[in-house]
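Of the protein chains in this complex, all but one are displayed in their positions.
What follows is subunit A.
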Amino acid sequence: MRELIDPFKRLLDEHCPPVMVREIERGADWRPAWSAIAESGFLDALVPEEMSGFGLSLTDVAPLIEAVGASAMPLPVADTMIARALLARAGQTVPDGPVVLSTGSFPTLFAVVADHFLTGDPGNLQLIPMTEAASAIPGTLDRMLACPNTGLRGIAATLRSQLIAGAVSRVLDLSIAYANDRQQFGKPIGRQQAVQQQLAVLAELAVSARICAAIGMRAGLAPSLRAAATAKIGTGIAAERVASIAHAIHGAIGISEEFDLQLLTRRLYAWRLADGSEGYWAGQLGKLVLDDRPVSALSFALAE
């Protein structure tokens, strides 16, 4: 996989560096960055080989999605990968431009920089062109698309989980580097036990986010409720806590626009909320548990 990941990361670095992320968020033309990514062919990583894709599994592609998460890019690259795979497998026409997955009434992320949204059920996909309706929410790249609850919420949630895992690992790196660098009271703040404890918790959360996201990815393009829920609950909790810890460690500089941490933490908060928060998925999973009436927690865990 290295031969895929390294060029993909270079592609993201080149076409969507932090300055570009900011410009697109402020309304600059995103099409050049999009075209470069589209031309690379990576958007068809999950499309079967016989349909001229890479024919990879979601687990194979997880590092690419992680890289998208870590890049904070404000374009629906990962959504489009999933959408193209689902459409191709369903024998439907795959459109050229960016596609977002939309699974409910809660605002859809990056819908302002997409040409279509995909909703409906895996067996009955609906690809709808984005019209310049009043649905855009000023000050964001999000739209209120008011889709009904769809069978796509599970795969959308596992996708958010993997994006969160990517952003979280980058936030951990930034926080460690900052704690070693920033001096107060004559030494790096990382020498303060209070800061060390927070970094330790941040690392625990980063690893658990990676494990939870992998549970989701392993379940493939049509994840079970238990896989999607386990992934999104763990990463949702991690996203919120990691963002707060990282900001605490960075102090005021982390609150400034020009420091890159905020690009990642704003994504963490957004992905946590998208396609059902941890509370939503806990409720869904809980209903399943109560309906199944397992004899024990272990028997429920083994029942997949």
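Definition applied: a contact is a pair of C-beta atoms (placed from the backbone, for glycine too) under 8 Å apart; a residue touches a chain by one contact, two chains touch by 3 or more; residues count from 1.
FYI, contacts and distances are computed from a predicted model.
For the chain that is left out, the UniProt protein name among "Putative ABC transport system ATP-binding protein", "Alkylation response protein AidB-like acyl-CoA dehydrogenase", "Carbohydrate ABC transporter permease" or "Ferredoxin-type protein NapG" is "Alkylation response protein AidB-like acyl-CoA dehydrogenase".
The chain not shown here is touched by just one of A:210, A:226 or A:272, and that residue is A:272. Considering the full assembly, A:146 is the residue among A:28, A:146, A:177 or A:289 that touches the omitted chain. Although one chain is not drawn, the whole complex shows that of A:91, A:123 or A:138 it is A:138 that touches it. The missing chain lies against subunit A, touching residues 103-107, 137-140, 142, 144, 146, 148-149, 153, 183-186, 189, 192, 194-195, 236, 240, 243-244, 247-248, 251-252, 254-258, 262, 265-266, 269-270, 272-280, 283.
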